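Encoded as C-alpha cells, the structure appears first; notes follow it.
We show some of the complex, not the whole, and keep each chain where it was.
As written, the chain order gives the labels A and B, with residue 1 at the start of each chain.
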Amino acid sequence: MDLGITDRVRPLIEAVRQMVEDEIAPLDAEFHAEVGKHPSGDRFQHTPRQLEILDGLKAKARERGLWNFWLTDSDKGFGLSTVEYAYLAEEMGKVGIAAEVFNCNAPDTGNMEVLERYGVQWMKDRWLARLLEGEIRSAYVMTEPDIASSDAAQLAFEAKRDGDDFVLNGEKWWISGAGDPRCGLYILMACTDPGAAKHQRHTMFVMDPDLPGIEVLRPMQVFGHDDAPHGHMHIRFTDVRVPVSHIVLGEGRGFEVAQGRLGPGRIHHCMRAIGQAEKALELMSRRALSREAFGKRIAELGANFDILANARMEIEQARLLCLKAAWMMDTAGVREAQPWISQIKVVAPLMALRVIDEAMQMHGAQGISQDVPLANMWTHVRTLRLADGPDAVHRRQVARAELRKYTNQGT
Amino acid sequence: MDLGITDRVRPLIEAVRQMVEDEIAPLDAEFHAEVGKHPSGDRFQHTPRQLEILDGLKAKARERGLWNFWLTDSDKGFGLSTVEYAYLAEEMGKVGIAAEVFNCNAPDTGNMEVLERYGVQWMKDRWLARLLEGEIRSAYVMTEPDIASSDAAQLAFEAKRDGDDFVLNGEKWWISGAGDPRCGLYILMACTDPGAAKHQRHTMFVMDPDLPGIEVLRPMQVFGHDDAPHGHMHIRFTDVRVPVSHIVLGEGRGFEVAQGRLGPGRIHHCMRAIGQAEKALELMSRRALSREAFGKRIAELGANFDILANARMEIEQARLLCLKAAWMMDTAGVREAQPWISQIKVVAPLMALRVIDEAMQMHGAQGISQDVPLANMWTHVRTLRLADGPDAVHRRQVARAELRKYTNQGT
C-alpha cells in the first residue's frame, strides 16, 4: 500500500506547486477582482483581461506539459495513478483558478471521464476532444429544487420519448459551471421511467446548452456569492428536444453512469480541500509568529499551541485517509472503494472547515476580511459538505458497509 | 434571581415579536435587495425606497411606544431591567434591520450609553438627543489594523495636544456603521500618553465624522460582504483637530469609558444571536417535518433527532446564562458582572453558529443559498466571535476570575 510520492510524480508536484505559487496565485486575485467589470455589467461574461489571464496561464501550463493530469490509468494523459494525482490535486486546491489552468477542474474532469468511459465516438469527437483541449467547459445537470436529491431515486425531472427524441421538462439547480459562457456541454440525468425499479428509472443525456427551451433562471448563491462567472445556475427546461442518440450508455442506465462518475471526483474535491487546509495552517502559523499581544507572540498565548497541533494532526490523518481511498480506487476498483470515498467525503471537508475556522480566528477580524483568503476558502469548502451528497448520506453508507461485515441480511 | 419574563415586559415582547414577524421581516428582504441600486451606484447611499422602509417602520414603532427599550434603569426609557431588555433583544435579533427600527441597534445603543453616562450637557444636546430620536447614527472608533486590538493597551492611534486641540493621526478599521450616510458621531479612543500606566494611556473623544482629514479608505468585508450601507469602514485620520472639550470623562480615562460601554452591548449581541439560533431551530424543525428522503420525513433519518435535541439544549443553556449575566449586571454592577459577560460572549455565538450550521446542513444546498436566511445569519454571527474581543481573550478572563477564588496573588 504505497501512499507516498512516486519518483514519477515528484517533479510534476514541484512544477505545479511553483507555478501555482509564483504565477497563478497573483493573477487569481486579479481575475476575481475583474468579476462584474464586463462592459455589459453581466457578471457572467468574462472581461478581456479575465480571458487573457486564463488563456495565458493555460498556454504556459500546456507548454510545460502540465495538462490533463486527472486522466488516471489512461494512455491519453500521464497514466498517473489516483494516488499520484491526489498529490497534484492538493497543490491545485490552494488557489481558486489553478485547477482550470491545468485543465483539471470540476465538473469538467468528471464529465470528461463520462465521455471517455461511456461515450460513443461521435460524442467524443464533438465534446471530449474540445474539453481535453480546454476549448469548452461543461456542466453536470443533476440536482433538482423540489426533492432531496441525495436520495437520487427521487429525481423527477422528466424526459418523455416522442419519436426519435426525448422531450425534457423540469427544473435543475446548483448546476456548477453553467454560468460560464464557454460552457459547451450539459450531461443531464432525467427520469425516463418513473415506474421502473429504483435504479433503472433514470437516463443520462448529453446535449448542447443552447437548445431551444433551456432557460437559465438565476445563479444560486453560496453565502451570498454567485461565484461568477463559473456560477451554480438554476435552469428551467421547457419542452427541450434531445435526440435518442444523445443517451449515454443506454436508457435506464443513468445511475450506472452517475456512480462511475462520482468516485474520482470526490477524491479530487477532498484533496483540494486538504490543500486549502494546509494553506490555512501555513497562514495561521505565520500569523502566530508575527503578531504580538500581552507581551508575547500569539503562538504562545492561550490554547494556540494546541490549536496548531490539532490542525496538523487532523490534516495528516485526513490526507492519509484520502490517499488510502485513492489507493483503493487504483487497486480494487470504484465499487470496493466506495465506503472509503464516503469516509473521506465526510472527513476532509469537516477537517478543512475546522482548520480554516481556527485560522480565521487567529487572524482576528482580518481573518474574515478580504485581506486574507480564509473567508473565501471557508465558504467554498462549506459547499463540499453538501455537494455530491450531504455528510449524513455518506455516514450512512459507511455504517452500512460496517454492519455488512456481521450480517448477510443487509440493513 | 428572577430570570423570567415579568408582567411589565410580556406585552412588549409580544408586540415586538409580532411587528418583527409581520411587518419588519417582509420589508427586511426588500431593504437588502435595494442595496447598490442608488442612482450613483454607491452602495453606501440609501435608495429612496430604503429610507422609506426604515422611516416608515420607525414611525410605526414610535407610535406604538416600542422605542429605546435599551435604556435600562433609566427614567428616559421604559426603566426596563437588563433581564427584561434581554428578552426583547432576542426578538429583535431574528431579523436584520429590526433592532434599528426600535432604535436599539449597535453600535448606537452603546454610544448613547456613553453620552448618557459620561457625557456633559453640550454633548448630550448635540448628539444624544438626536440619537434618541433616531435622527442620526453613530460609530465607535476603536480597532486598529496593525496591532492585536484585543490587547487594548497596545492601541497606538495617536492624539497629540496642540494648544486647545488634540491632533489625531492614524488608521482605524472595522468601524461598524461608519458607512451609513446618516452617521453623525464618532466616539474614538486614542493614545494620548504612550508612556503612562497601561490603563491610563488612552482618551475617549467625541466628534463629527466630517472633520477635515478624515478619510474613509474602504469598507472591510465580512465573508466577502460589505454590509452596505451600514458598513465596517477602514478610516484614515490625517492631522484631524479635535478640541480638548471633546474629551469624554477626562484625559487618560479612555479605558474606564470603554469598560463601562461594553457590558450591556455584549449582552445585547448575545441575546440577538440567541434569537437567530431560535429562528434557525424553527426553520430546521419545519424542514425536518416537510422534506422526505428514503421514504421517510428527514426528521426520522440518521442523527436528526439528536441534532434537533442538541440544538434545543444548547439554546436553552445559553439563554439562561445570558439572562444570568444580565441579572448580575442589574444587581451587582458591571464590574461583578464582567466574568459572566465574558462567559456569554464565548458561549452564545459559538452555540448559535453550531445551530445555524446544522440548520443549513438539514436544508441541503438550499441552506447556504439566498432562498433561506441561514447563510446570512451564519456569517453575521461569525463576526461576534471577534467583535468586542475574540473568544480566547474572554476565556482568559473567565479563567482568571476562577483562579482568583484560590489565590490573592492574581495570575
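Note that contacts are C-beta pairs under 8 Å (C-beta built on N, C-alpha and C of every residue); 3 or more make two chains touch, one makes a residue touch a chain.
Model, not experiment: these values are computed from the prediction.
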{"item": "Subunit count for the whole complex, all chains sharing one sequence, 2 displayed", "value": "4"}
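Rule of thumb we're sticking to: only the chains that are shown with their structure count from here on.
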{"item": "Rotational angle, Cα trace of chain A fitted to chain B, multiple of 5°", "value": "180"}
{"item": "Intercentroid distance (Cα basis), chain B paired with chain A, Å", "value": "37"}
{"item": "Complex contact set, residues of chain A against chain B", "value": "143, 145, 148-151, 154, 173-174, 220-225, 291-294, 298, 301-304, 360-361, 364-370, 375-376, 378-379, 382-383, 385-387, 390-392, 395-396"}
